[in-house]
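For reference, the structure I am asking about is given below.
Removed from the display is one protein chain of the complex; every other protein chain stays in position.
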Amino acid sequence: MTHKATKIVIITEKLIVEGVTKIIEEAGASGYTMVQAAGKGSRGVRSSGRPAVVDAFANVKVEVITATRDMAEQIADKVAARYFDNYSGITYLEEVEILRPHKF
Amino acid sequence: MTHKATKIVIITEKLIVEGVTKIIEEAGASGYTMVQAAGKGSRGVRSSGRPAVVDAFANVKVEVITATRDMAEQIADKVAARYFDNYSGITYLEEVEILRPHKF
Amino acid sequence: MTHKATKIVIITEKLIVEGVTKIIEEAGASGYTMVQAAGKGSRGVRSSGRPAVVDAFANVKVEVITATRDMAEQIADKVAARYFDNYSGITYLEEVEILRPHKF
Amino acid sequence: MELLVDFLTRFVTQFQTPALAFLVGGMALAAFGSKLEIPDAIYKFAVFMLLMRIGINGGMEIREANLMEMLLPAVFSAVLGCGIVFLGRITLANLPGVKVEDGIATAGLFGAVSASTLAAAMVILEEEGVVYEAWVPALYPFMDIPALVLAIVLANIYLNRKKDGANTRVKIWPIITESLRGSALSALLLGLALGLLTRPDRVFEGFYDPLFRGLLSVLMLIMGMEAYTRLNELRKVAHWYVVYGVAAPLVHGLMAFGLGYIAHLVTGFSPGGVILLAVLAGSSSDISGPPTLRAAIPTANPSSYIGSSTSIGTPVAIAVGIPLYIALGQAVFGF
Amino acid sequence: MELLVDFLTRFVTQFQTPALAFLVGGMALAAFGSKLEIPDAIYKFAVFMLLMRIGINGGMEIREANLMEMLLPAVFSAVLGCGIVFLGRITLANLPGVKVEDGIATAGLFGAVSASTLAAAMVILEEEGVVYEAWVPALYPFMDIPALVLAIVLANIYLNRKKDGANTRVKIWPIITESLRGSALSALLLGLALGLLTRPDRVFEGFYDPLFRGLLSVLMLIMGMEAYTRLNELRKVAHWYVVYGVAAPLVHGLMAFGLGYIAHLVTGFSPGGVILLAVLAGSSSDISGPPTLRAAIPTANPSSYIGSSTSIGTPVAIAVGIPLYIALGQAVFGF
Partner (left out) sequence: MELLVDFLTRFVTQFQTPALAFLVGGMALAAFGSKLEIPDAIYKFAVFMLLMRIGINGGMEIREANLMEMLLPAVFSAVLGCGIVFLGRITLANLPGVKVEDGIATAGLFGAVSASTLAAAMVILEEEGVVYEAWVPALYPFMDIPALVLAIVLANIYLNRKKDGANTRVKIWPIITESLRGSALSALLLGLALGLLTRPDRVFEGFYDPLFRGLLSVLMLIMGMEAYTRLNELRKVAHWYVVYGVAAPLVHGLMAFGLGYIAHLVTGFSPGGVILLAVLAGSSSDISGPPTLRAAIPTANPSSYIGSSTSIGTPVAIAVGIPLYIALGQAVFGF
């Protein structure tokens, strides 16, 4: 049997990853997963500060599985409020099904 | 409040990534995100041309959030039509919820 | 027209990736995709054995698109049963839509 | 007149020295759309090696140096780092079309130091046979830290005032710590400590020193590609950045040459040292400056400061600045 | 008879030379299932270093060379590059079980050049004390580009004709540009330009040259592992690829030896040069050839051409080809 849970995905600049994970931990999530990413968005112009020719993968994609939808929205709001005026980034939510609800 | 949007995922060979992102941009998407990937599929035999022993992560996984489902399908169809006879790759769609619809 | 399929995601230690992909292949999946990942979870303490300062991305995120939900659950159960007592890892399922069902 | 001729000859010959040749080569490759990639790991390691080389050597020499001799150049370095930022604050940051915090951040980057520009000058001076006190490259942090810290403080003062007119105090110590923790200064200081406190002579002579020149050529290639690639970011910001990017390195270098000359008169600072001080001041930070500023002045647009520094400031500092200061040194000191 | 004995002795000794020993070592590791990994970044950097070393040295020598001397070998190189592709077109590509475009792509890869095979031969010749004009390795692009371009053109002509009988023209210039932009030719040409136009002597002697031999050993190890790993791809394609992979390098090498000998008679092309020309022709591209072909002839199955080149062609070109041409050179020129 599976249980519904929410996944929140945050794609943003590597530079602020520490701040983002702090928000995630403070929200009480049980963990998170991070992947190196490259990308293009509306702020393609905002350069990362690392040499572009050697570090194209300067974005990160952070995923958090949260037990409640509330926690997911709270994380998304906080990250957007704190960072997305000055740093590039997007967030979105997805519904997922987990098998071992005690983990989250 | 959140809004429905579609995510299209394309997993294919690094070699054609430029062509794929061109299709995405021409379709009018507001951006895309790319991740290095390794994988195995039906065409495992088609080798990438880079030394396999040093470059195992020769696939890319490209994700695009599109405002309309139409745009997502259009991207998927174009990529498949143009490349998947000769290059390995798969595509699939997911429903996601976005918080700031003006971004997409 | 699109068809429903299931995506199973397994996030775990790189060390056991061979065992995990073997389970996936034995279950009859048509392929899988792997991405290097970093993460934090309940077992943050269990170290990977590779120098943490040089190999922070010591997790992998494995994704499998399966034609039937059954196959997905079977993979998830086997991986959890065989590994998750001793290695860190989580799994979850998502619904996706595929365009070319013969591929899976 | 003779100075000019000498400078021009040197300027042209300069393009044949490997440092500059690799820089120009990198630009040409990028312009041509080449797919050549130098892996990120190699870039990071080359930077580490350069800074360790500079640090260890500096440390070994400081061990034997008369510390008093270092004092005046160190003070001048800090004065220059701060002076450059103040200068940018009252010029660039007030120009039409330039956002104040963008201008301050840019001045901070130009006040800070580029390890690769410094390394290029060291190699060229060696080839020219111009000597200098080996601790001179160790002046790096004395100029780099004050410049970055001051820029961050000035930007915060400005932004606070704009926001609420209030007079919130900016905490300086965390900015300094943050800056010391960056990868560039960490490596340099580690090298300094190792050179000062231990006996790394053999590993220095067998590894860090012989690879210096070669890894520098690789870095120059990367910087050339980078300079070209970032050019289009500049198109999105005010033209004043281009003017500043061309003029600032030379103005800063000449200011430093002047102060260095005073140190020469007062404490016998070597001609080579004066030239290197000018190079330090004329260079703009390429490795740890940008992320530090990006994190500490988030509202500043990085396209403005990174574009003007990487695409214009650095090429000018290397291609025009270095031969200029050498020609000037020759004219002034007659070596 | 003596030639054969000489070749056999040389062939056996050859396995003790580092180049071949590392190649065989890599195969053995892969066969044994070793988990040893050489990181991708190191591989890319080693290839870059090798090509820069070859390019810079070539450039420095061309500066002093009599350009007329280079003319005939350069023309012969282009003739060989094209000749090899035509030969493959009328033999391999017409064999039963071989798809025409697969055969053409394979011939293109064998007509193009492998930097590591060339480097291995240079090291072995140096150890044998056989000298050659230093510009010989710079013949690389004269053979590589025509071969790749011709293969792409022939494949497109064939495919167009098959599709609609029409006579759509294939554009050649974009293919050449694309090929020059590849990482291998970019690095080689950059090195050539730097060697020709600037004074990179010190960085060459202190960095690119001394690391050459060592990084080559690392590359040979990788190529050995790769050759073994790709063997199973060959199992999925026609047996003719195995036959071609064994015979073609030697046939091409001997063709080149013959043309080189003519150049020796006509313009005094050195014996070492003749041998290297044979090595160039006998080698098959391993770095930039495969992705170029994959992008330009997408319908060709890469398992066929990469398998036959990496797993068979390259080991044969190194292990059999190089000692064969040296023995032949000794017999013919009596050095």
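Letters A, B, C, D and E mark the chains as written, and numbering starts fresh at 1 in each.
Following the convention adopted for this analysis, a residue touches a chain if its C-beta (ideal position, glycine included) is under 8 Å from a C-beta of that chain, and two chains touch if they have at least 3 such contacts.
Quick caveat, the model's predicted, so the values are computed rather than measured.
Hidden chain, full complex: it touches shown chains C, D, E. The hidden chain makes contact, of the residues D:P141, D:P200, D:G253 or D:G289, with D:P200. The residue from D:F32, D:F45 or D:Y158 that touches the chain not shown here is D:F45.
Screening E:T9, E:S34, E:T177 or E:N232 for touch with the missing chain picks out E:S34.
Mapped onto subunit C, the interface with the missing chain covers residues 15-16, 45-55, 85-87. In the full complex, subunit D makes contact with the omitted chain through residues 39-42, 44-45, 48, 180-183, 186-187, 190, 193-194, 197-200, 202-203, 206-208, 211. Summarising the interface, subunit E meets the missing chain with residues 15-18, 21-22, 25, 28-29, 32-42, 127, 210-211, 213-215, 217, 221.
Here is the rule we use: only the chains that are shown with their structure count from here on.
The chains touching subunit B as well as subunit E do not exist; no chain touches both. Set against the C-alpha centre of subunit C, every other chain centre is closer than that of D.
Simply put, of A-D and D-E, more C-beta pairs touch at D-E. The pairing of subunit A with subunit B is characterised as different-residue: of all residue numbers used at this interface, under half are used by both copies.
Using CA-based centroids throughout, the chain positioned farthest away from subunit E is A. Separating the centre of subunit A from that of subunit E, both taken as means of CA atoms, is a distance of 47 Å. With centres defined as mean CA coordinates, subunit E is found 43 Å away from subunit D. The residues of subunit B that reach two or more other chains are 35-36, 94-95, listed in rising order. Residues of subunit D in contact with at least two other chains: 37-40, 42.
Remark: the chains found to touch one another pair up as A-B, A-C, A-D, B-C, B-E, D-E.
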